[in-house]
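Everything on this sheet refers to the single structure shown next.
Here the complex is missing a single protein chain, while all its other protein chains stay put.
The chains carry the letters A and B, assigned in the order they are written, with residues numbered from 1 in each.
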């Protein structure tokens, strides 16, 4: 039995904790449409923060769109967790238009709401003779133009794995909420639009740099199981994806991670991006690194993460956020 | 006869008004080369503002490149209208290089000016055997390297339609100038570079946020007639194109638009962008929505817009800009 088993007992088998993750994964909230998620988080924070080590300042409202920042003590580093998920917009004549990069699988169940009420429909993928592909919904009535649809949740859980739609990135959110319980110095940003071109991580980073001199960011997000990254081998520290984080910063974080004895894997991919890419391209002079558990079945209703990797992620964030103030 | 017919009489049949639009469409001004357009607007504003309800502050010069901002009263929202148009740069050996995404039609008439004088030439589109395409100009002499060429104007107008090069976006400019006549609170930005990668809407939005706390933007630009958007059915309120505007903001604007009883159409496209995309990707935390009349023959010398849609656009902007201060 390895060292984190008792903690696994404590942390991951408590129904209350997995219930929070399950709830988070069920909230919908496609890119641009994060308001309900923000409201859920605000309510969760206000209800639970009395049990946290430090009561954070809550920054939100005009000038932050639907984003939310928590400030604990005197932050030197910030954690970014995006609230939005992939999905679809209902277009003209039963067409579906992608929000972000959802997997296109015939028969996938989608849910939403429009002026006529609740929607439970199904995706149809039509491969045309000319090689193009059209996506439509099958439903007993037409859906209002511009209505957002997201995956219907099928939650599954056993001793090893959690499976649900939207572990990307509700598990990154969940990780940030777990971190919040014991954080004494640091910022947590709940961002929007990450799955569809970004647009908020840059100004959040800039705000934290201007107001608090924050020059370090950890991206609390979910990555992919690939030929180099396996389930159950620990949280992935990404040395690169499509974007390159600053090497000086990467080297420092990896040194700290080694020192922590918490299991982790080094990721080196040639594609993909995150709020880290958005910070990189913004006018904020902020170092960043992506640190997150890997999942299989990416952007499907069946995203799957190993519980060991969840635990390793939480512990790694707790450890690293302290190191910035050591 | 529907309710706006008398106004159509008043507004659109007055030769003086259509003459202004015709003139605006004839100014050239490819992306990066907006100085002459800015000078024309400055002159128009200085000549006409005495008849406006409120005299705006005019912001321009160092720190704004070739952009122009008008501040009316205490703005909460801004209108963005881009001054630039698509066109071509003369390259080496009679080649033409695209500025933005002009339509490539053999025989299209182009105009410009270089060190040797005025240019009236013709575009030749050469489809090569290897599948590539080359664009050249046909002219009786070589054109200076780096000379900009834009469409020659062929203006056409009847009771229903206006047709010209560059209704995109001189009609958006015209709409902003009409709005200026009665605006009491609000900002109007005349931006550059929209057709070729952007680069000014972001800092204009940031300036207005920093100085005036402006967190709302309406994009006064021209969209496309598609399977979902028809001529004559009213201004298009775009729920999305390639980019997603914030849903909370979109819902608010649509609610106001319904309340207005002004005819409009809801657009839901999967591609395209505007100054809204640029604001989205900038470090300005500003909500935005694209609201504009639809055109056919996009990016050709024969862009066509229905006069009813022009009227609906002007009235919608007048209505919405008041609502931000209601």
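To be clear about the criterion, a contact is a pair of C-beta atoms (placed from the backbone, for glycine too) under 8 Å apart; a residue touches a chain by one contact, two chains touch by 3 or more.
All values reported here derive from a predicted model rather than from experimental measurement.
Note that of A:31, A:191, A:280 or A:304, the residue touching the chain absent from this view is A:280. Only one of B:73, B:199 or B:272 touches the absent chain when the whole complex is considered: B:199. Listed residues B:65, B:150 or B:265: the one in touch with the omitted chain is B:65.
Only one of the listed residues, A:209, A:224, A:302 or A:317, touches the absent chain: A:209.
Where chain B meets the chain that is not shown, the touching residues are 31-33, 35, 62-67, 89-93, 97-99, 145-146, 148, 192-193, 196-200, 202-203, 206, 281-284. What chain A contributes to its contact with the hidden chain is residues 209, 213, 215, 226-228, 239-240, 243-248, 250, 266, 268-270, 277, 280-285, 287.
In the analysis below, only the chains that are shown with their structure count from here on.
Simply put, chain A must spin 120° to overlay its Cα atoms on chain B, rounded in steps of 5.
Each chain gets a centre from the mean of its Cα atoms; for chain A and chain B, those two points are 37 Å apart.
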